[in-house]
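The complex is shown incomplete by one protein chain, all other protein chains being positioned as in the whole.
And then chain A:
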Amino acid sequence: MAQMSMIEAIRSAMDVMLGRDENVVVFGEDVGYFGGVFRCTAGLQEKYGPTRVFDSPINESGIVGAGIGMAAYGLRPCVEVQFADYIYPAYDQIVSEAARLRYRSAGQFTASMTIRSPCGGGIFGGQTHSQSPEALFTHVSGLKTIVPSTPYDAKGLLISAIEDDDPVVFLEPKRLYNGPFDGHPDRPAQSWAGHPQGDVPEDHYTVPIGKARLVRDGFDATIVTYGTMCFVAEAAVSETGIDAEIIDLRTLLPLDIDTIANSVRKTGRCMILHEATRTSGFGAELSAQIQEECFYNLEAPIVRVTGWDTPYPHAQEWQYFPGPERVGRELTNLMEAAS
């Protein structure tokens, strides 16, 4: 086992796949010689050459569109969109093309590709380096959407994504790249070194797509979350002393509803927590499904804690970000709510 940050784990996944499968290619803006603005592809061009790992023009629509063409030929592109906030020019290619190639050609053509992109806030990036657009992808039939929260899962899931025969949107919470983050910006930054989830095998392994991870066992309530918010939830639980079960979805679609439902049936109370805006966010889908599955077990209304329905502000970042204090308060309210 090696100790890896999430950046190193992601790089290692691509390294392993470039080595195992000649059809894997990696490209995106600044991804080649430089190795990516977050260094996720550092060294890969040197190792595999510029026909396997290369820079692309600044054209997200072209990055995804070219990836689809390559996938149609039979390659397995793993492309990077520099920030999830810049994925919108590629949205048409993702929604109208990648997601539907298989359906409209009755399986003659498929888009076996992975679209990696850093998401989420917490780095003072303002509205164009902080967004969490996952719900724009979970709303689209034909796509799989993944948001890992640890180095171990990031590598295992990225390998699964690259090996998957359908298009996968792989959103990487950039605030977790170098260490777990509990939502207290005033405390010293933590690193992955020494964290159990920072232990990452160097060779090939997979974490299955569509399986949630139990972060913490508990009896009083269930917190359903993913990405950076997993650590915020842990902080809120330890700060309030409420014995909540925490579920890290890891894959948003296909959703592991069984794991969620089993937990909510046990605890009777449920909080959904995400950093993305609330209205029509992925929490809305979660809330609907949990209600469908667990209505008779619920002792209180399901509560959603999310980013506000505004663009991500720069200076007011920590008032926007659903930190442990807000989560803790809502958790306490949830425990006090009577059915």
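Remarks
In this section, contacts are C-beta pairs under 8 Å (C-beta built on N, C-alpha and C of every residue); 3 or more make two chains touch, one makes a residue touch a chain; residues count from 1.
We adopt the following convention: contacts and distances are computed from a predicted model.
Chosen from "Transport permease protein", "2-oxoisovalerate dehydrogenase subunit alpha", "Fumarate reductase flavoprotein subunit" or "Cyclase", the protein name that UniProt gives for the omitted chain reads "2-oxoisovalerate dehydrogenase subunit alpha". Across A:Gly62, A:Gly142, A:Pro201 or A:Gly268, the single residue that touches the chain missing here is A:Gly62.
Considering A:Gly126, A:Gly142 or A:Gly210, the position touching the chain not shown turns out to be A:Gly126 (whole complex).
Touch with the hidden chain on the side of chain A covers residues 29-30, 32-34, 37, 50-51, 54-62, 85-86, 88-89, 124-129, 278-279, 308-311, 313-317, 319-320.
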